[in-house]
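For this view, one protein chain was removed and the others were kept in their places.
Showing chain A:
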């Protein structure tokens, strides 16, 4: 009861006099659609680069750039991304499916690894950005030479990724953007009202930040007695911290586009997050067993939560909405 009473009380305090608009079209045009277009372009560039030279060293920059682009939209899990996000970014992999599947494919030189079209049927453990990270950065995988099975496999994987990225881009641009824009109109079976579309986007924002705090940061932190550095996201390429920052920025950017009012507290929280990140010494979180470094990462985690709280205040409370169910509700 405490919570629902507070909820009513909060509503009474909300600035009801001002007409509240939230911009689903703006969130689409300023953030989501350019995000998927940018990722599609970067993935295509990566695939082209792999065609020219498949070796790990020559592809790392293009892979990094593709991941940067992905960060902007990584935590969106509705529409085409409901099922389409996982094959691009299957993580965390708590049972080690990715290295296991790659090892199996490479040692058996499985034919499907040579066919970019058929590759769409392969387990998501061997598709997308994370298995490519193994191929490009892990010493056990990255030493392959031109002409080898692994070389062709990397070409196949990057081509498959580019296809996925293009399909996501097309699915958003061509169909789902319109489903969101026409929320509440006749014939829209997904969103019965504009409020449902707003809530859906708002849920993506908060869920993404929760995932960053609890999983991207929480997994490597483990417990004080038992930190788990190798559970960090993308630690092999050293971009664990970068993901935390860019994913958080993606959440903020989408929120800023969704709200057609200022979000000063949220902006301040995001800026502070970037400042605090400078104290972290190892961007791959591999030294979280050192107490002072651990503290830096814990502070970062608190700050991601502070950003989320600020967005709840500046958007959720103002609109009188709460996030809906999300794909991370399971265990």
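Some points to look at:
By our rule, contacts are C-beta pairs under 8 Å (C-beta built on N, C-alpha and C of every residue); 3 or more make two chains touch, one makes a residue touch a chain; residues count from 1.
Keep in mind that, in the parts below, contacts and distances are computed from a predicted model.
The listed options are "ABC transporter permease", "Hydantoinase B/oxoprolinase family protein", "GMC family oxidoreductase" or "Putative iron-regulated protein", and the UniProt record of the chain not shown names that protein "Putative iron-regulated protein". Within the full complex, the residue among A:121, A:145, A:186 or A:278 touching the omitted chain is A:121. Only one of the listed residues, A:216, A:231 or A:294, touches the absent chain: A:231. The residue touching the chain not shown here, chosen from A:34, A:238 or A:323, is A:323.
Listed for chain A, the residues touching the missing chain in the whole complex are 1-4, 6-8, 10-12, 14, 16, 19-22, 82-83, 86-87, 90, 94-97, 99-100, 121-125, 190, 192-196, 198-199, 210, 222-223, 226, 230-231, 265, 305-306, 309-310, 312-313, 316-317, 319-331.
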